[in-house]
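Heads up, one of the protein chains got dropped from this complex, but the rest are sitting where they should.
Presenting chain A:
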Amino acid sequence: MFRFIVRRLLQMVVAFFGTTLIVYALMFAGQGDPIQALAGERPVTAAQRAYLTEKYHLDATGVGGFFYRYFDYISNLLRGDLGESLTGRSIGDILAAAWPVTIKLALIAIAVAVIFGVTAGVLAGIRRASIFDNATLLLTLLVLGIPTIVLAPLAQYFLGVKWQLFPATAGADPDFYALLLPGIVLGSLSLATALRLTRTSVAENLRADYVRTARSKGLPNRRVVSVHVLRNSLIPVITFLGVELGNLMSGAIITEGVFNIPGVGFNLFRGIRTEDGPLVVGIVSVLVVVYLVSNLVVDILYAVLDPRIRYE
């Protein structure tokens, strides 16, 4: 296990440099004049241009110049300095403000998926081919079939604007109640997948040989299901939820955009729209780390849950 973790950490270093390099290249390759982009519509004086060229090492051109600037950026990054966005704000500060909001939103979404998705999935798995099972199948297909870009505005319009059950938008520094509707919308997709996964897993495990053994020991049915079947069925579900939490932590561009939530996805989207290269690269670099770490945690969790899994 220890060797596995060390090897994975080394792989993460490679993955980190690879992804940041690609994002860095993509973001700055398309730009015409970065100094003009920084200044926006205002004219740039020769002195300013010379200062900025010096500061960002823009005098070096070609591939050599690109790598010079990339390593310059990375060395700042490794010192914890994410740099400044084109609007002049520290990217570290932007993320520090945005992340708590996104984490709250992600936790609400995961809670929704666990409480409703896993519970309904277990029931549907036990009562296979029942009305409940078929109803959940229909509903989950519906949810999985509607893209968030449609679902989010619909929920906002009906639940937020028309019936006014929830705040229609979140705004700066949102509270739990303001994040509830976006959280449910965001979680509905995870909910549907978690439900299908749980249902299949429970139904499959109920037919397993060890269930027959547990029954032949004279255990009551509720113990057979709640201990023997559930413990096995939840292995893939917990793995999925772990990966999903990692995904949700990296922000939800559409949901945060629709409900005006100042989270990570919201800032990332703004960065892309305003061609704010440093902001986009900064956020993505951190997201890469979050994603890699959450995947490692899930892999380790998997070995903890299933004693048959051994990492070398």
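Convention: a residue touches a chain if its C-beta (ideal position, glycine included) is under 8 Å from a C-beta of that chain, and two chains touch if they have at least 3 such contacts; residues count from 1.
In the analysis below, contacts and distances are computed from a predicted model.
**Student:** Considering only the chain that is not displayed, what protein name does its UniProt record carry among "Electron transfer flavoprotein subunit alpha", "Phenylacetate-CoA oxygenase subunit PaaI", "Phosphoribosylformylglycinamidine synthase subunit PurL" or "ABC transporter ATP-binding protein"?
**Tutor:** So the chain that does not appear here would be "ABC transporter ATP-binding protein", according to UniProt.
**Student:** Out of A:Ala168, A:Ala208 or A:Ile272, point to the residue that touches the absent chain in the complete complex.
**Tutor:** Once the missing chain is taken into account, the touching residue is A:Ala208.
**Student:** Among A:Arg42, A:Lys55 or A:Lys217, which residue is in contact with the omitted chain in the full complex?
**Tutor:** A:Lys217
**Student:** Just checking the interface: what residues of chain A touch the absent partner chain?
**Tutor:** Touching the missing chain: residues 207-210, 212-220, 223, 228, 231-232, 235, 305-308.
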